[in-house]
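Read the structure below first, then the notes.
Incomplete set of chains, arranged as in the complex.
As written, the chain order gives the labels A, B and C, with residue 1 at the start of each chain.
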Amino acid sequence: MQLGLVGLGKMGFNMRDRLRAGGHEVIGYDPRPEVTDVPSLKGLADALDAPRVVWVMVPSGPITQQTIADLAAELSEGDLVIDGGNSRFTEDQPNADLLAAKGIGYIDAGVSGGVWGKENGYGLMVGGSDDDVARAMPIFDTLRPEGDRADGFVHAGPVGAGHYAKMIHNGIEYGLMHAYAEGYELLAAEPLITDVQAVLQAWTKGTVVRSWLLDLLAKALKEDPGFDAISGYTEDSGEGRWTVEEAINHRVPAPVIAASLFARFASRQEDSPAMKAVSALRNQFGGHAVKRVGLSG
Amino acid sequence: MQLGLVGLGKMGFNMRDRLRAGGHEVIGYDPRPEVTDVPSLKGLADALDAPRVVWVMVPSGPITQQTIADLAAELSEGDLVIDGGNSRFTEDQPNADLLAAKGIGYIDAGVSGGVWGKENGYGLMVGGSDDDVARAMPIFDTLRPEGDRADGFVHAGPVGAGHYAKMIHNGIEYGLMHAYAEGYELLAAEPLITDVQAVLQAWTKGTVVRSWLLDLLAKALKEDPGFDAISGYTEDSGEGRWTVEEAINHRVPAPVIAASLFARFASRQEDSPAMKAVSALRNQFGGHAVKRVGLSG
Amino acid sequence: MQLGLVGLGKMGFNMRDRLRAGGHEVIGYDPRPEVTDVPSLKGLADALDAPRVVWVMVPSGPITQQTIADLAAELSEGDLVIDGGNSRFTEDQPNADLLAAKGIGYIDAGVSGGVWGKENGYGLMVGGSDDDVARAMPIFDTLRPEGDRADGFVHAGPVGAGHYAKMIHNGIEYGLMHAYAEGYELLAAEPLITDVQAVLQAWTKGTVVRSWLLDLLAKALKEDPGFDAISGYTEDSGEGRWTVEEAINHRVPAPVIAASLFARFASRQEDSPAMKAVSALRNQFGGHAVKRVGLSG
């Protein structure tokens, strides 16, 4: 089928390739002239046959908001917009309302798989009406991994459910990554273990902890033994924070995901203000030596 | 090759099957007459040709200690004992020393894969001397999953390294399971999500969180939607506790694995003494109502 | 000085007493006829001499919002409203703006001390302009504990700062209480300790952990040894949740406060959905027995 695709970055660019390889007609728009198929959103709307389906794949937050508002101006009754970015699920209903005022449908789609999705297919979680989802199904079926639809695609519920599921997916991802990371550090700390990479590699088949993330960790450590070249400084992209906030909203204990998130915060601190306070306290009551800034160890 | 196998429980029984299917001559011993091939450990020693290789697959702790001591009495110089149970790695060197005093070799082998290993192969992590490991390699090659040896087997280091690696494997497993579990609870708490099982199922391909554990979780939830039939009461088998203890020994922060372990402890408490103290405190300073035992909520 | 006081519940009632004992003229309003001094908010406004100062001490959230909106209607230019409840600090600026539109000043005041404040004085953290704070200082000076003003009162910053400081105070309180609670549970678990209450009592002087909360915990345990009469079921009043949300907003690792909050969530669950998932997973891969609901342990 025909699809408009707004945003041809790391994810959108690959998705265009996969969709075209699957036989769809994809017209992409991106502000960068070297990748775009049309010069503007208006040009995109003009190039598509009504009723149109437009997939938005731009950074979450204000850029997504603006893109959807701009699309509301360019599109017409009966069109359909899919937000495939990492938007917070609470933004979906406002987006849907904005578009519904013009008779335009809305689907929120969580997309997982990263740079590997082009080849392996993308895991998809979508929210919206049955009719809208059915209409975009040919696109979903090409983007998702081959095999049973239920193993790589879910219509998770009404508008918002797709991004909620994706948010939780990423929250889990934080926890999984940190579990492996703790295990890695514990292996690296033990002199009995003569080859940490070999242990991780050996876990990739047959064990209870085997997973795609483990495959990647074993691969990464092979490429950079000891992770000597990279820093532990790690960004977080929003979903982890939102997951903990939803845990609070739903009164769900989430110690593992929260700990993973806090470890990312800590990774970006030169020194911990909290630990300065602890160090100062120990000095106050116990006369314990504190390490002075600027002095060696 | 010929192998003696002590312990024909859930794990050992299946391993005997897999090894025999792989062409090995396995003589099993178990105190239960209905499964054993020989009447006693002595009978096992007699039935095996020297130099013997004997795999011990019994519950960790005193039973393993006793079994190895008994084997030390029955076996001879040049024999080899493999402890494939979930022993604490700190017990391996004493076991090795006990056997070395009689000229018997020792390998510690961590075995992962659970009840599925018979079919899929077992992930193996072993510790010991190069010579001992080479000698038992035909056994390891049959037990491990098919494909590259490095993807399901590792000679992780000297005696103790195999069980250390297995301990960390299980510590990671705790963290992974709890990350999925928190995500499950967060999905189940959100009204937008109309079918939690379908979301988990959709994550099994293409997503970043895909794994064998996720496959099992989706399967379990399909069999028992809402997990209505089972309690959250959950045992722990030792490796999680030992992993946190090693984190302490190595001064490695392990908040995710520790949180997973503590959640198991909490699952076995009728009520939390700590929370009783918190509740009592709130009542003391704030006049906040406490819930009296025996009164409805 | 003269003060209007809206809300004569557990906190407001005691505060009226303390203020009157301090020589202030307090006119209180509460919907309950048995405690109110005037029949309505309008009656309160009429009874006060302009320019008026009115302290609001009602439950945080919609009731506070409504009360402040109602006061905006009844009060006049030059009056001053103080919100002394546990409002979220993000609500202060909107409240201040609403009142400022009518020329009415606003102070947010965090009040700590619970039911003991009447006797000991209340710890006060306020936010607002210098002029507004100066104007209300006679009230603050009577409410706060005797001694140096700086030891029980702080003008923490502009509007919002008082409630922010109170929120963090309560977040810390969660962590402190849970630290003691874990220690209590660890004492109670150890057979060597013959009298847990005596240990807590002995910590109340001279030790590093001495505090008012510890005094209360020792007292509570004396009144109810073993906390046999009360349940661990524990509510949370908002500030703990908000503190963790601010930790997320500020990218500050807050594992202790988060753990304390999650423990409260868990205390209110009959069974843990997350642990049901863990239990189901263990059964899937390991054949570990699960505890069936409705069967004894």
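One rule holds in what follows: a contact is a pair of C-beta atoms (placed from the backbone, for glycine too) under 8 Å apart; a residue touches a chain by one contact, two chains touch by 3 or more.
None of these values were measured; they are calculated from a predicted model.
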Q: Since every chain is the same sequence and 3 are placed, give me the total copy number for this complex.
A: 4
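Definition applied: only the chains that are shown with their structure count from here on.
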(Q) Based on which chains touch which, is the overall arrangement a line, ring, star, complete graph, or other? (A) complete
Q.
What rotation angle takes the CA atoms of chain B onto those of chain C? Round to the nearest 5 degrees.
A. 180
**Q.** Same or different contact residues where chain B meets its copy chain A, judged by the half mark
**A.** same
Q: Can you figure out the chain closest to the middle, judged by Cα centres?
A: A
Q.
On a C-alpha centroid basis, what's the spacing between chain A and chain C, in Å?
A. 37
Q) Which integer distance in Å separates the CA centroid of chain B from that of chain C? A) 46
Q) Once you find the CA centre of chain A and the CA centre of chain B, what distance in Å lies between them? A) 32
Q | Two or more partner chains touched - positions in chain C | A | 255, 259, 263, 266, 272, 274, 285-286
Q: Flag every residue of chain B that touches chain A in the complex, lowest number first.
A: 89, 112-114, 117, 120-125, 127, 144-145, 147, 150-158, 160-161, 164-165, 168-176, 178-180, 182-183, 185-187, 189-190, 192-195, 198-199, 201-214, 243, 246-247, 250, 252-257, 259-260, 262-263
Q) Once bound in the complex, which stretches of chain C touch chain A? A) 208, 241, 244-245, 247-248, 251-255, 258-259, 261-263, 265-266, 268, 272, 274, 285-286
**Q.** List of chain C residues in touch with chain B within their complex
**A.** 10, 114-116, 177-178, 180-182, 184-185, 188-189, 212-213, 216-217, 219-221, 224, 227-235, 255, 259, 263-264, 266-267, 271-288, 290-293, 297
